[in-house]
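With one protein chain held back, the other chains of the complex are shown just where they sit.
So, chain A:
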Amino acid sequence: MELQAVLMAAGGGSRMTDLTYNTPKAMLPVGNKPLMWYPLNLLERVGFEEVIVITTREVHKMMSSDSKIKLDVKMKLDVVCIQEDGDMGTADALRHIQERIKTDILVVSCDLITDVALHEVVDLFRAYNATLAMLMSKAHEFTETVPGQKGKKKTAEQRDFVGVDQSGKRLLFMANEADLEDGLSIRKSIVRKHPRMHIKTGLVDAHLYCLKKAVVDFLVDNKSISSIRGELVPYLVRKQFSKTTNSQKIKDDAEDQNQKKNDGPTNHELLISSRDEPLLQLAQERSCWNDHRGDMSEAYHGGKLRCYVHIMDEGPCYRVNTLAAYIEANRLAPKLFEEPAVHPSAVISERCQMGSDSIIGAMCQVADKTSIKRSTIGNSTTVKEKVKVTNSIIMHGVTIEEGCNIQGSVICSNAVIGRGADLKYCLVGNGQRIEAEAERTNEVIVGTDQLMEI
């Protein structure tokens, strides 16, 4: 077997608590499909037959009752439940499922919506015999107004500095702004080997990683690493150029193959060697190919640990981990798939004006004289007469009474909007009730119990 897919669906959605305090992030509806359906669909389209899903019990329960996942996803889902409250990072989760992992893995996060040609990432992993191959994308500007936001949102989020070589494929440097106190420092050894480096800041990490099995074994021994994105990837990128990897490895390989298992907790080195290593060496020596030119060293500068990145220039690639991203994804996700905009079981009266880019979910009831433009309406929602819904996201089980005017808002599941209410750029939490004739602009309306969580 070549690759095993691992889907990380236990994340809490800490950056959009208004949405996730009742619904776990993995099951948030995007275009009337649960969020985790998108990466599962991507894996299925590419040809995976089995996926290990790491999630919480709650999500697992919701998954088994969700029709979309049950019917559409034909792959075998091997669900591993972990504690919700536990502080398990993604790397800790990998350590947890270590016995199930038999070959190299492809780690995907549940909040990734993209239609990337996955072979581009995996080909880097295969062709260059890389230890890590990841996917990044040019960040898109979010144009929609986010409810509950005061003023223009400054990208106060920390930037990622990503350094790639001239071909744009080899990953040389990765650091987050938070870790760089007094400036960006690059080791001389890197600059000597790769004198031309492009440093990019406007990239979004898609959290899609191909990792060698040796990395998982390494994680088992090094319990201090708990997050793939935050700790493991920068560690691997740094280790490419560390001195110990190059010189000693070739001598020790022959002996270390046996000692690998015995070393245990003292072994902090990432041992990457395969069987028939001398044959591979011979083939590389005899091959007249080099990945760089201008200096005296052989291909890859003799290094065994290599990290590669595929940067997507165009095409959708979203990580739905903030409210803005959620809204954007809802806008664009339906365009990824050709599905009928109106679910066949929805009851829509003739005198309803529906825009072409709206989606109506299953078993909806839309009454007369309503106008729905650029919106997503979830399953089992009731929309009464004379309602105007523009640019909004309405989740499942919502009731909207007559005469409402909803614009640019997000209405969570099971909410009730009273008659004649006028909501502009609001976020209505789960199960909330908006009283009749209310007029709210740019507000986040959530229950009192949620307010305490901050």
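We adopt the following convention: a contact is a pair of C-beta atoms (placed from the backbone, for glycine too) under 8 Å apart; a residue touches a chain by one contact, two chains touch by 3 or more; residues count from 1.
The working rule: contacts and distances are computed from a predicted model.
A.B. asks: Per UniProt, what's the omitted chain called: "U6 snRNA-associated Sm-like protein LSm2", "pyruvate dehydrogenase (acetyl-transferring)", "Translation initiation factor eIF2B subunit delta" or "Serine/threonine protein phosphatase 2A regulatory subunit"?
C.D. replies: Choosing among "U6 snRNA-associated Sm-like protein LSm2", "pyruvate dehydrogenase (acetyl-transferring)", "Translation initiation factor eIF2B subunit delta" or "Serine/threonine protein phosphatase 2A regulatory subunit", the correct UniProt name is "Translation initiation factor eIF2B subunit delta".
A.B. asks: Out of A:76, A:100 or A:119, point to the residue that touches the absent chain in the complete complex.
C.D. replies: A:119
A.B. asks: Over the whole complex, note the residues of chain A touching the chain we left out.
C.D. replies: 1-4, 46-49, 106, 117-119, 122-123, 126-129, 275-276, 279-280, 282-290, 293, 296
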